[in-house]
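Left out: one protein chain. Kept in place: all the others.
Chain naming follows the written order as A, B and C, and within any one chain the residues start at number 1.
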Amino acid sequence: MSWMKDTFELTGSFLSAFKVTWKNLWRKPVTISYPDQKRVLSERQRATFALLTDPKTGEEKCTGCYICQNICPALVIKMEKEIINERGYAKTFYLDLSGCIFCELCVQCCPQDAIVMVRHWEIAEIKKENLVLDKKRLMENQKYPFSTIIGSKIREMQAVPKPPTASS
Amino acid sequence: MNTLFYSLVLLAGILLVVAYLTWLERKFAGRMQSRIGPQRVGKPWGLLQPIADGAKLLVKEDIIPQATDKTAYNLAPIVVILATTLVFVTIPLGKSVVLVDLNVGVLFILAISSLALIGIFMAGWGSANKYAILSAMRGVNQLISYEIPLVLACLVPVILAGSMKLSSIVLAQSKVWFIFYPFLGQIAFLIFLVSALAEANRIPFDITEAESELIAGYTVEYSGMKFAFLWLAEYIHLLAVSLVGSILFLGGWNGPWLPSGLWLALKTLLLFLLILWIRWSLVRIRLDQILALSWKVLFPLSLATLILAGGWSFIF
Amino acid sequence: MNLIAEQIETYKSIIETEGDTLLVNMGPQHPSTHGVLRLVLKLKGEEVVKIEPVIGYLHRGFEKLSENLTYIQIVPLTDRMDYLASITNELAYVLTIEKALKIEVPKKAIYLRVLTAELQRIVSHLVWLGTFGLDLGGALGGGSTLFLYCFREREIILDLFEEFSGARMMYNFNQIGGLRYQPPLDFFSKLKATLPKLKQAFAEYEEMLQENYVFKVRTKNIGVLEVSLAQRMGASGPVLRGSGLAYDIRKAYPYSGYENFEFEIPIGENGDCFDRAKVRILEMKQSLRIIQQALKGMPEGEVAIRPPVRVPTAVKVPAGETYMHIEAPRGDLGVFLVSDGTEKPYRLKWRAPSFSNLAVLPFISNGHKVADVMAILGSLDPVFGEVDR
Partner (left out) sequence: MTIEKLKDKIKEKFNLDCQVEVGLVKILVPKESWGTLAEFLRFEAEFNYFSFITAVDRKEKFEMVARVENLEEKTACEFTTEILPNETLSTLSELWEGAVWQEREVFDLFGIKFENHPDLKRILLPEDYTGYPLKKEFPLDKHYEPYR
């Protein structure tokens, strides 16, 4: 009577499948309805870039040292250097987000902490040209919250973590 | 004139109900899968979603591929939707709410609803697409094999009630619903449900549009309103299955306390939800396994049930 | 009459027939080819007579690209190979360079690497399970129920990865000589809190699939791969273990401290789709075990032997050949490095497990139905970023 056994097993498996879907019917949906609700971003979120100015002096931090241009594996950073008052500046700075692979190597290698990633990911554009960030737009991006990963901080992040002090 | 008016009302009613059944399915499936389902069009619950879908499908470009057999391709959606909609002519929706209460109601329903098969085959063949042809072949295989258990299962209430008229079948259940007849009722109902699912091409029997291998089966080359027809036909068929199932086995509008129309609606809705639940919980079975299930299990079982029903009506 | 004759002529030209076989071309755009695979099927009715996979639609010239980038720049690119298991790719590459340079990384880095690699294995297998459900027409779900359940669980782990590295799929997280950062302070407590959830989910899946008659009917005795053929084909990972050979590089050639962890190698019996699925589901549980051990024994300390590099030419590998292979979620992921003493690799060959596993498909799917081909393909679990490189 193998078909009897088969039929019983069949019914049993149907019931077990029903059980799982039934259980899930009463669970809360995990969907986040995007424009109404937004998910909490992690502190190390990599989304888009910003060039920083020094908050004290108001000067640009970038010295135009070409390090980020050299390390970029996707070759999306292009810059030109100019020297004013014996200090280097980036005359132009282009970052092509359409080719960027978000590997964070440019942030990691920046000796001046001038380029950082910001936690603002709504960067979709209708035109591809708009994805090329020039210096002005990179500077504007400072208004968004920064990712906690900054060139000089990576060294600290590799060391033994300190527990948060009571004051903080 | 009256008949024409009523039939138009019926048609509009069917379309409206079916539209909201699709909404119900999406909402139900969403909750089952930890999602929300439609919610944007017509807040808060996405109540206008079916209308938006319909509008979208109406204004879509109607693409007719060059290599198609134009006659068959264009006619197929009409045949399918006609065959599925005509069934409602004889289904009573309440004590005397029926367009034509045919003496051979059950026979009429079975005969007309299997006409949809011809439409499906026309769609598959007319599309001149290999996936569509494979799907049409599968559809013919499957529908022919499931026609017999379905008919035999439907004959059980007919024998028990002694009539093919749907209203008298409901009348015969005024004391005990047929599903509560020991063994006989449950087995017949199960066979009916399984073969009706197969007829309606629902999971686990939806091999005709098995999206994992045949993409969309016979609907693969359709777009716009023609696709909407084929797609609506599936849901109309489901509605018909739920209605007929609740009339033949669940006692129709019989029931205490509540008004009769509400009872029928409630039973139909429950049956429909059961079908949805099956759809969203089960795996698709392969063609040969489906055929084996039909010929090796359901066919002998339904014959046995038929004999049992004959004995039952002979004794009592 | 004339019309019918005309019709027949039309269909003759449309449907390419060879005797009574039908040639069906599936893909590269097809719902269940897992990306961009093209299958040329020769069908006799529903039965598959011949099947030929055509690959290369996702070829990005990875090996050529590597020859023109420095060792440091390659690390983020390795993420894009097997995009469902990025960390294991990084790990394979980084371990190769470390082997060639003969450097040892701090103990905490080793533990974190094991931890993340096992989390990644779970993520990868969850994606496999969901898509396998889709291939079967929804094991538990008309198309997508199981898929969405798996992705719900995967999301939890991806959120953890995001906390750790800031990215959800392409992490760039290992570096030559360690990891790029310490985990955030609350990472371990969050991970500990998720483990019971995962455990419960796996129990649900196991019950759902292993005891499920319909699932068994669809997968048992389908696509039987003999163990000798599997070896000769170079099939590895769950595909090889499903055929009954308990070979796991984590045990056979322990790397990155796997010798310190206790786990079992689940194996199958017949080498059919069911066994491959079973192996993967059991493997997820073993991964959980390893994660628990890693959490328990997690040492304190630094995670890298050197500060982050600032120049792309910082790493130079002495001339020679190095081969290193690790157990990726899909099997034996090998990196064959030929270096010439400069800052760029002379040749970097990736021995991709999916490539060898996919080559098995024509050998095991003949004589099965069309629907089974999809089940077999799903059970081989190819990822086309890796097949085509």
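Here is the rule we use: a contact is a pair of C-beta atoms (placed from the backbone, for glycine too) under 8 Å apart; a residue touches a chain by one contact, two chains touch by 3 or more.
Predicted model, so just to flag it, every value in this text is computed and none were measured.
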Partners of the unshown chain among those that are drawn: C
Residue, one of C:Glu153, C:Asp332 or C:Glu386, that touches the chain absent here: C:Asp332
Residue touching the undisplayed chain, where the options are C:Gly35, C:Pro184 or C:Gly234: C:Gly234
Residue among C:Lys50, C:Lys285, C:Arg306 or C:Lys349 touching the omitted chain: C:Lys349
Touching residues (missing chain, whole complex) on chain C: 55-56, 59, 61, 63-64, 68, 228-229, 231-235, 245, 247, 252-253, 321, 323, 325, 332, 334, 336, 338, 346-347, 349, 351, 355-356, 359, 363, 388-389
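Throughout what follows, only the chains that are shown with their structure count from here on.
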Geometric centre: closest chain by C-alpha means: C
Chain whose average C-alpha position is farthest from chain A's own: B
Residue list for chain C, restricted to those that touch at least two other chains: 140-141, 145, 149, 152, 212, 214-215
Residue numbers of chain B (touch at least two other chains): 32-35, 280-282
Chain A residues touching chain C - in the complex, by the definition given at the top: 6, 9-10, 12-14, 16-17, 20-21, 24, 30, 42-46, 67, 70-73, 101-105, 108-109, 111, 117, 147, 149, 151, 154-155, 157-161, 163-164
Parts of chain C lying in touch with chain A, wherever the complex brings them together: 69, 72-77, 80, 140-141, 145, 149, 152, 155, 159, 162-167, 170, 172, 178-182, 184-185, 204, 207-208, 211-215, 300-304, 307-312
Touching residues on chain B, where the partner in the complex is chain C: 29, 32-35, 67, 69, 128, 130-131, 133-134, 138, 203-204, 206-207, 210-215, 279-289
